[in-house]
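Structure provided below as structure tokens; questions to follow.
A protein chain is absent from this complex, but the other protein chains hold their places.
The block that comes next holds chain A.
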């Protein structure tokens, strides 16, 4: 192993006492997040796990700069998320693939270059399309692809500009269980090929355990951090890791943590 650079342990993403309240039409407000403290190191893969409505997507939207915190602070590399977005340093994949239907796969992957007004790196795009296993589909349009292939294309697009931070908001949430597991194995392989700070929002315990270095478990109404669990499995992880007793024990433990109290 080459010597690990000093930056390895630097903090990449920091939420300090971050809160988010949404104003309602009747003049009141609803608290979606309450005093969230999350610290993510550079190069770390963190999964945010929680039941639907616990505010986990709001955490990701704060980090993506799509929402601003109503209290506390959110920083990426010491700067405001919107600033990083403006410098095209964020990669994102949503549950809705958000591919542009009138563009081919390769033009969709090239979109971040065009939006950033940078010369389109054709070789990078070809490499990313190969990385997500879509070689041969460069000229296909999104409507001609399966749901899983569309998500692969959207992940390739998220990686196009070699971002500092990769944000994944339930990217496989709309897929069936078999495709989803397959996509998790693929994502694990992609992530092993290029380690970068990643935040994955998911409601699947298995997905979080298989992919992440650390899992932050959230509870809802208002959203709070319930547990912060380190994932002990060595990388690269193979599908066999999903079948070990330790894996099953952790699945049971985290599933219990997600169940409503009382």
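What we mean here is this: a residue touches a chain if its C-beta (ideal position, glycine included) is under 8 Å from a C-beta of that chain, and two chains touch if they have at least 3 such contacts; residues count from 1.
Note that in this section contacts and distances are computed from a predicted model.
Asker: Name the absent chain by its UniProt protein name; which of "Indolepyruvate ferredoxin oxidoreductase subunit alpha", "Succinate dehydrogenase", "Putative aliphatic sulfonates transport permease protein SsuC" or "RNA polymerase sigma factor" is it?
Answerer: Record says "Putative aliphatic sulfonates transport permease protein SsuC".
Asker: Which one touches the absent chain: A:115, A:130 or A:249?
Answerer: That would be A:115, which touches the missing chain.
Asker: Using the touch definition from the top, which of A:64, A:231 or A:250 touches the missing chain?
Answerer: Considering the complete complex, A:64 is the one touching the chain left out.
Asker: Considering the complete complex, identify which of A:37, A:77 or A:96 is in touch with the unshown chain.
Answerer: Within the whole complex, the residue contacting the unshown chain is A:96.
Asker: With the full complex in mind, choose from A:23, A:86, A:130 or A:193 the residue touching the hidden chain.
Answerer: Here the residue in touch with the unshown chain is A:86.
Asker: Considering the entire assembly, which residues of chain A contact the chain that has been omitted?
Answerer: For chain A, the residues touching the absent chain are 64-66, 85-90, 92, 94-102, 111-112, 114-117, 141, 143, 167.
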